[in-house]
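Sharing a structure with you now.
Removed from the display is one protein chain of the complex; every other protein chain stays in position.
== chain A ==
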Amino acid sequence: MSARKSGETQPDDASSVPVLQPVKIHKSAEDNDKKSANKRLKDAEVCVPIVYGTIAFYLGRKASESQSHKWTVYVRGATNEDLGVVIKRVVFQLHPSFNNPTRVLESAPFELTECGWGEFEIGISLFFHSEICDKQVDLFHHLKLYPEDESGPQSTKKPVVVESYNEIVFPDPSEALLARVQNHPSLVLPRLPAGFTLPSPVTTENPNEKERGDTKDHPLTQWFMNFSEADELLKLAAARQQVQIHIVKLKRQLSVMDGLPQLSKPPSGYE
């Protein structure tokens, strides 16, 4: 799985050399003001929008009985930003019939390609950098290889894509967390209150290294789905409007009913 990357050093890998420096800087900042490092920003949250899912290609003529599809499972930033800033490690739990079914990815992009013939549920565990959060988050994704409409033979060009949008929420974020993520483009950060100063930003990555973590130039980018919040909000607003109209109607009916038994005059405000 990570064979092609094992040689490369990753900025976020705690065990690799380049990381030592920023951590040191960070620690010195902590020494200067220990309280501020543990201080938490109340009633705020840091929100990391992620998308996880699978893309599966049918192998066509190359398909064998046990390997009919080539699929990729991944966790990416919702706008294809590098998640390595927040996520330290991703563990994919595959079906026990795979060799080494527990696959650990220590660096972004967090993705894994395999060949197989069957659909199953992939367990995805996200681990964060220690100063961000020591708890993990578990996701589950059902690997889908075969399209819904089974009309005709499956195309080798068009993959089966299933993606889910979700958000990792860190409530009451610590300063250490804020410092780490403050310059990240895709994260939803709270506005800092006055008098709340962050330790010097942890500038770990140089631009070249950063390129590797994100999925903007990913070969599968064309198949990534769009998740539009605006569409969703529009739909909900329309639904709410309908319900509200309905509520008003019912209230009117009720008021008419109320008027009847006492034979009082109905309020003149309507109809």
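The rule is short, and it goes like this: a contact is a pair of C-beta atoms (placed from the backbone, for glycine too) under 8 Å apart; a residue touches a chain by one contact, two chains touch by 3 or more; residues count from 1.
The definition used in the following text is that contacts and distances are computed from a predicted model.
Missing chain, UniProt protein name, picked from "Phenylalanine--tRNA ligase beta subunit", "Ultraviolet-B receptor UVR8 isoform X1", "DNA methyltransferase 1-associated protein 1" or "50S ribosomal protein L14, chloroplastic": "DNA methyltransferase 1-associated protein 1". Even with one chain removed from view, chain A keeps its contact list with that chain: residues 47, 49, 128, 133-135, 137, 139, 165-172, 188, 227-229, 231-233, 235-237, 239-240, 242-255, 257-258, 260-261, 267, 269-270.
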